[in-house]
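All protein chains of the complex are present and in place, except for one that has been dropped.
Letters A and B mark the chains as written, and numbering starts fresh at 1 in each.
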Amino acid sequence: KENLNFAYGYPNTSAIGIAVDEYAAAVAERSDGEIDIKGFAMSLLSLPETSPGVRDGLADVGFVLTPYYAAEYSTNLFLHEMNLLINLAENPTGKEPLAFTGAMLEYTFNDCPECMAEFKAQNQVYTGGGVTPLYNLLCKDVKITSVEELKGKRLRAGGAGFVRFAEQFGAQGVRLPVNEVYEALDQGILDCAMLSAPELTNYNLHEVVTDITLGVPGGAFAGVASANINADRWKAMSTEDRQTLLWGGSNITAGVTWGFYEDDAKAIQNAKDKGINIFQPEPELTTAVKEFVNQDLETVSALFKETYGVDRAAEIAADFPALLEKWYGLVADIENKEQLQQLYWDQVISKVDAATYGQ
Amino acid sequence: MKPIGKVISWINTGASGIAGILVLLMVAHVSADVAMRYVFEKPLDSTILYVSAFYMVAIAFLPLGLVEERNSHIAVELMVENFPDKLQAFLLFIATLITASVTAGVAVRTGQEALAKYLTGAYSIESGGKVITWPTYFFLPIGFGMMSLVSTWKVIALITGKESGLSGLVIEDPYFTKEEPNV
């Protein structure tokens, strides 16, 4: 019997906490109670501690965010940086994050030996991913729908790419931890925060936000390894248990991604009900965002090749869009988490050989 | 004995000097960021990274040796102060010994981690490009190492009965003129 501790740096009530609970239940059921997973919300390891914590065995499984360790996970991070491609979707349906998750999962497992090597070097076995919904502008007392209105605004930027975005449009990219966004918006230190809609509820931002512009700056957060398992524990398990945990990987990947996807719709509806103004960007802004994306993807490729040591950056950047297109087709008819899990399992994870994977 | 104690004090003064300067720099850096953002609408790059990884880690750990040297680590005297002098002296010896070994362990472990970070060349991706962060990991082995060195030296001084030669920076108070020696 395997008892595994699962550490994740989010509240147990969050989409991630719920996904972890469902993962634990699903794995327990499929293994007939042979694998018992216990979730630890925030108390065992904080977000930046999760990767080294799983490496050293403080937790057996962890929700790892790769951007905290850029040097260790540079190739994985480069895949995450491809998220801007979402903005270029010809006919956006809102399901782009579901597709991006699939594409990233497939590329990581099948076409990215560097990614596997990076996890291995951290004594971890990758079993699943996950992607957030699109980033929007969550603003207080400011309406931004045109390129002109972006000028001079103070925007919370979570990462380097968002700072480039802000600068491109003559705005300021302010780096602030997401915990401080509430106060900063309330006091007027920020005009807007670039965040996905579920953060309105997660961080109570709906109390201060008055105006939302959807799909600007776009993109999503994909630097997620949602169930990395300590490699020593993994190697000591039976092939059968590993098989079950790989299947669990498809469960948590779908759980996280679908949870966010649903939360996104709920959060936007909830915002409407609360009287928050919801705007679509004007076409010229959408076009300008797409232009930025094309330009930034090149910047990012060059940067990762030259500065961050991802030799295959150009090749990955060339391969990825076609894969994503394929996944846009695959997710088109997905209507619930179960279907999504089945898709990830059938298309990708079921093909992984539990006997040899992660050895 | 004394020359070695002096060298230890000298290193501690150096490490704390750096930490002190970093406090000033941190205050200046944050204030400059606020001014640039609020007044000139052009915030500085990566302030949060610099403050948390560079300033805070250094300020938290570099002075540990000096704190030990000045006997300023916080401990509860509640029970011990009523014990007979001989027992108190014995307990002081034990406490110093435990401090020396525990901090030595932490110094070795954080040193391993720092070495690993150096070998991978740890950095953070910021909008201005790559900011090297591996050096910040070395503040820990230095701080804990100095704390361990000071307490080891105290243990040796207690065993041999000789003066340690550790000085500790004396704080002059503008109101109260005389500082009582600690412990």
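General observations
Criterion: contacts are C-beta pairs under 8 Å (C-beta built on N, C-alpha and C of every residue); 3 or more make two chains touch, one makes a residue touch a chain.
Heads up, the rule we're going with is that contacts and distances are computed from a predicted model.
Per UniProt, the protein behind the absent chain is "TRAP transporter large permease protein"; the candidates were "Probable peptidoglycan glycosyltransferase FtsW", "ABC-2 type transport system ATP-binding protein", "TRAP transporter large permease protein" or "Aminomethyltransferase". Where chain B meets the missing chain, the touching residues are 16, 19-21, 23-24, 26-31, 33-34, 38, 48, 51-53, 55-57, 59-64, 66-67, 70, 72-81, 91-92, 94-95, 98-99, 102-103, 105-106, 109-110, 112-113, 136-137, 140, 143, 169, 171-176, 179-180, 182.
Touch with the hidden chain on the side of chain A covers residues 5, 11-13, 40-46, 48-49, 52-53, 55-58, 176-177, 179-180, 182-184, 186-189, 201-204, 207.
The rule is short, and it goes like this: only the chains that are shown with their structure count from here on.
One inter-chain figure worth recording: chain A and chain B are separated by 38 Å, centre to centre, where each centre is the mean of the chain's CA atoms. Of all the residues in chain B, the ones that touch chain A in their complex are 37, 41-43, 45-49, 113, 120-127, 129-130, 134. Those residues of chain A that touch chain B in the shared complex are 52, 67, 69-72, 77, 152, 154, 157, 159-160, 163-164, 167, 172-177, 189, 303, 307-308.
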